[in-house]
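Every protein chain but one is kept in place in this view of the complex.
In this document, chain identifiers A and B correspond to the written order of the chains, with residue numbering beginning at 1 in each.
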Amino acid sequence: MSWSPRVVAFLCKWCSGAAAETAGVMRLRYDPSVTPVIVPCTGRVTPAMILTALLNGADGVLVGGCHTPNDCHYVAGNFKAFKRVYMVKKLLQQAGIEPERVRIEWISATEAPKLARVVSEFVEEIRRLGPLGGRRA
Amino acid sequence: MGEYGLLSALDPITLVEGVARVVIVTSSDGGDVRALYQIMEFRGFEKLAQGRHVEDMPRIVSTICGFCSWSHHLVSGKAVDAVFGRKPPARAELTRILVNHIQILDSHLLHFAFIGLPDLALWGEKQRDITKLLAKSPEVASAALKTRTVLKRLEKRLVGKIQQGPVVVPGGVARGLTREDLGELEKALRDVSGAFNTLYKFFEERVVESELFKRLLESEEFTVRCYSMGLVRGSALEHYDGALRVVDSKGRVVHELASPAEYTSVIGEALVEWNHAALPYYKLAGFKFPDEESTIMVGPLARLNVAEKVPGERASWEYKRLLEAAGGKPVSNVALYHWARLVETIHSLEALEEMTRDSRLLEGEVASFTGTPSSRGVGAVEAPRGVLIHDYSVAEDFTVARARIITPTTINNTSINTNLSRVSARLVREVKSSGRPSPETVSLLESIVRSYDPCNSCATHCVRIGGEVITTSFTIVVLNERGDVLWRG
Partner (left out) sequence: MLRLAVLPGAVCGGCDVALASLGERLLELLKHYEVVYWPTVVDRKLSDLLKLDSVDVLIHMGGISVEEEAELAREISSRARVKVSFGTCSVYGDIPGLNSLYTPEEVYEAIASQVDARIRSERLGLPRPIEYSAYTDIVEPEVLAPGCPPDELVLDQLFELLVKYAETGRLEARLVLLGDSESLCNKCPRNPKTSKVVVPGIKRLYEVRLDENKCFLEQGVLCMGPATRAICDHSCVRVNYPCTGCGGPVEWGSDAGLSAMSAVASALMADMEKAVLEPGLVGELDEVRDVVGSFYRYTLRKSLIYKLKKARSSGE
């Protein structure tokens, strides 16, 4: 039984989520190993959500939001997300878990090709890193 | 070494801080009998220190011990100061000295009231503790409880909590004391002194004058002839900052380090696989355990051996009385640890009284921010139980790369073993002949350990190695060479 990476992507509905929709409409191909979770804003994503995903089978977590500094529909939710993700990555590193397993990217609604590229690259990175092994709740 | 079997153990020991047991080891031919005081817990502070912000260490290491948290807290502060190259301003230094005295007072009174006094006053009884003392001598027991209430209120006021209260920041203290704080201190000292006098009188009349005590003072089981080590300022008793002095079993000064950072020239550590703690020993003598001559004793009795005088009128007088009862210096009978704690209690009470009038505590900066940092910092202090050393090495970002912690109870471990070993031959005989040790022998073992007031949590910041199943806490377990339980009590 060969392993294939499982990635959870928290995408904000205004930008990255919309890009994902468009990518679908445009029939852009990207790695299907990703489970998208649409959130109103990346500012909604808590560190606990990221770690819970990793603890429940995800080998990597992608967070997709609106471009800084000005695109966030709620003004600065993306900045909050950026800082929180950064802290989570520092925590992972200190605990001996690859911080590359968590990534945050800015992808606007009109950047469907970028979404496809980012997802595929990220999944490839996770494939390279191997399984996380966090399959306990 | 030949084949050794475990024989008796007091497992776990009651009325000591933390968890420890006594294991008695005999060689398979029964010829060589030794007692080993084993610390049972395993928490690994040297490891968990790695990667920490060094300035967080004082608050972290205070959890090594909850009887003497401020000793670790303050000595850690000194090590951190040394890392940053900062010298605390006078106000901060005095505040720390004040807290150190409160720590000593608190710890000595806690031990004396709850452990020492019941141990001696209820000798021969099955249960020697404060609840029995409450029944027999209620006014003494309630004086003991009173000291706790008063000290608790004082500690909450001055440092926020009854243990683990934070005081130290790099180069100083977190806050300066106020006039109201000193007023509260003054009141508390009056209340504590009153209660203390009741305990002191009881000790005088019921313990010192007793046949039992006189017998203990002459007993070989309570005697140990080894090095004593402690801080001195000039030649006076000192608890916060001074030179590290070592005297031998004849009382001659063999070493005096002006800077505790040089402790490695005097103290070595040996890792033996029958203990959780790496055992400090006097390096220049080499590790000669079980030979008592290379062991070092620390704590109240050792401090009174290395000092030539005790500051404070009443304390000084009490010191002379103790030396008279002991027949001179160096004092080698560990039953006198209890009395030595009283001398130090009086000393700290007098010192604190004086400090309530020291206006330098009320004015000036609380911390210094200037200094040239270095990659290593060492601090030494006298904790209630003896010399305590913290030694930190840091990376460039001031996170801890390495921490070394030498606690008084680990230093005393080998002298405790020496005293216990004097009883162990008798215990082995009793178990072999009647299947169990006599109550007197058990009492003796317990009292020996309790005299030292060991702080097992401090001593167990270290290691543990695998072995057989023995329960924790001070009970007696007797095993044969194969490890079968012969008797458990």
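The working rule: contacts are C-beta pairs under 8 Å (C-beta built on N, C-alpha and C of every residue); 3 or more make two chains touch, one makes a residue touch a chain.
Bear in mind the structure is a predicted one, so any value in this text is a computation, not a measurement.
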Task: Selected from B:Leu48, B:Ala90, B:Val254 or B:Ala425 as touching the chain missing from the view - done: B:Leu48
Open item on the list: One chain is left out of this view; which of B:Gly171, B:Gly230 or B:Pro330 touches it in the full complex?
Closed with: B:Gly171
TODO: Identify the residues of chain B touching the omitted chain, counting contacts across the whole complex.
DONE: 1, 3-4, 6, 11-19, 23, 25, 36, 38, 40-48, 50-53, 55-56, 59-60, 63-67, 69, 80, 84, 110, 114, 118, 127-132, 145, 148-149, 152, 156, 158-167, 169-171, 174-175, 268-276, 278, 283, 287, 367, 369, 397-399, 402, 404, 455, 457, 460, 462-475, 479, 483, 488-489
Task: Positions on chain A where the hidden chain makes contact - done: 46-48, 51-52, 54-55, 68-70, 76, 79-80, 82-84, 86-88, 90-92, 94-97, 131-136
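The working rule: only the chains that are shown with their structure count from here on.
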TODO: Indicate the whole-number Å distance between the mean C-alpha point of chain A and the mean C-alpha point of chain B.
DONE: 54
